[in-house]
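The block underneath contains the structure these notes are about, expressed in structure tokens.
Excluded from the complex is one protein chain; the other protein chains are retained at their positions.
This part shows subunit A:
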Amino acid sequence: MAADVHKKKGWEVPNGSLAPGDGQHAERAESPTPGLAQGTEPGAGQEGAMFVHTRSYEDLTSPEEGGAAARSPPEGPGEPPAPPQPSSMEQISKDFSELSTQLTGRALGEEGPLEAAPAAARRDSLLPAKEDEDVTMDAWRLRRKHVFVLSEAGKPVYSRYGSEEALSSTMGVMMALVAWSPLPGSPVVFVRRSPLVLVAVARTRQSEQEIAHELLYIYYQILSLLTWTQLNHIFQQKQNYDLRRLLAGSERITDNLLDLMAHDPSFLMGAVRCLPLAASVRDAVSTSLQQAKAKSLVFSILLSGNQLVSLVRKKDQFLHPIDLHLLFNLISSSSSFREGEAWTPICLPKFNSSGFFHAHISYLEQEMDLCLLLVSTDREDFFTVSDCKRRFQERLRRRGVQHALQDALRTPFYSVAQVGIPDLRHFIYKSKSSGLFTSPEIEAPYVREEEKERLLGLYQYLHSRAHNSSRPLKNIYFTGPRENLLAWVTSAFELYICYSPLGTKAGAISAVNKLMKWIRREEERLFILTPQTY
């Protein structure tokens, strides 16, 4: 199988824990529990997709810039059908004992951010070196990332920290970089999207690839305000145009996006999280939304925090998760949407980077964290669209689901304790075919902000290892001083679990099995299985 040759190529396994025969990715995906083939995994939509079909996060990179390389090797369409598989438990266990790559905290410089360095170094030295990666005493609280956007002519467009005034030239940016002195070895990542150049210098442990993805999000964020067409037009007219004039007042939206990406796994997963909601309630909400339609409406989206409650779309029109993330970001970046009704032009760059939609944004009720977003093609249609909102609310009332909805909003996150696996602390599960993921609330011991970020950092690290363009890993077993993690990436889903450092690998494997069953049982509540159209 050609695909397998491709997969194996470049797999260096320092500790030799990876069995030679790695020819079972695709088959394995189908085997362990019923429905792990793409489209039948837990969380996969039952009646078609809601989003543009995205394989994963890599879709961020369009083909022209190494996107193809970043993509996981094709799961050869010509592959023979899977051979009969052993029972799920056995299979998972086999995968992880034979095929997993064992990583340790050491690889991550993961030795207690806020602890004294000597202690950390000591612990470090006790850990067998398994991966040849540079180790630094990087304090997690210094997880900071400088981001600059410049025009190709070198004019500053955006700077995350410090005023662009001071950075009024490429030279200024370089000076700032030097003054800030990134850690030795931290990459300076450039992404060029003519007419813009985006630069990041990070103290994070993210891979260059992931930082590049974040920069692309920033690029799309800028497009969402201007459209690609307008942006190009401007610079064709005047090469050294000062784009800050046009972007004035929206730096905050970009700031917010960068902060959000550091906290919310949605961006990392390239997927959307749903508000846990009883299927009957969600259906009633979706139907109400569906009925409150208007000719010019393309998408009706109800969201709570950064979780999706319901999405109704025009037939044949698919939203891209990235566009939805940009909408989430827009909404969370401005408290003013809570007041009145907003009507704003917005470009959804993955959908159509050359034109504006017009978004009607409002909260349903002041105290409720429930934001309605109606995306229209007609800028003159404010009153029609505003009326859709009124009709939607009326229908909700008539269906009597408001209370159930309110209840659900009171507990927007579920506890990992519900799964009933004692050592399990947290997990992220993504269904690839639906572009949706689920994840419990982050609980103790990840209470403080930097602890939460550290956990996300661990996921980021595993994610980058799993998606590394030259050495993608399918099964990763990570042991760190404070927790163990396990990552499992198949053609149908991605699963990352975090569990107690005392838990054994065997324990983790049985946890995966239980967890998958639990997700399957709860999938109606955790995902949107039947996406609606108008």
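FYI, contacts are C-beta pairs under 8 Å (C-beta built on N, C-alpha and C of every residue); 3 or more make two chains touch, one makes a residue touch a chain; residues count from 1.
Definition applied: contacts and distances are computed from a predicted model.
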| item | value |
| --- | --- |
| Listed names "non-specific serine/threonine protein kinase", "Ras-related protein Rab-17", "AAA+ ATPase domain-containing protein" or "General transcription and DNA repair factor IIH subunit TFB4", with the criterion being the UniProt name of the chain not displayed | "Ras-related protein Rab-17" |
| Residue among A:291, A:386, A:510 or A:533 touching the omitted chain | A:386 |
| Residue among A:248, A:444 or A:502 that touches the chain left out of view | A:248 |
| Among A:259, A:341, A:369 or A:522, the residue in touch with the chain that has been omitted | A:341 |
| Those residues of subunit A which, in the complete complex, touch the missing chain | 225-226, 245-250, 252-253, 330, 333-337, 339-346, 356, 358-359, 361, 379-380, 382-384, 386-387 |
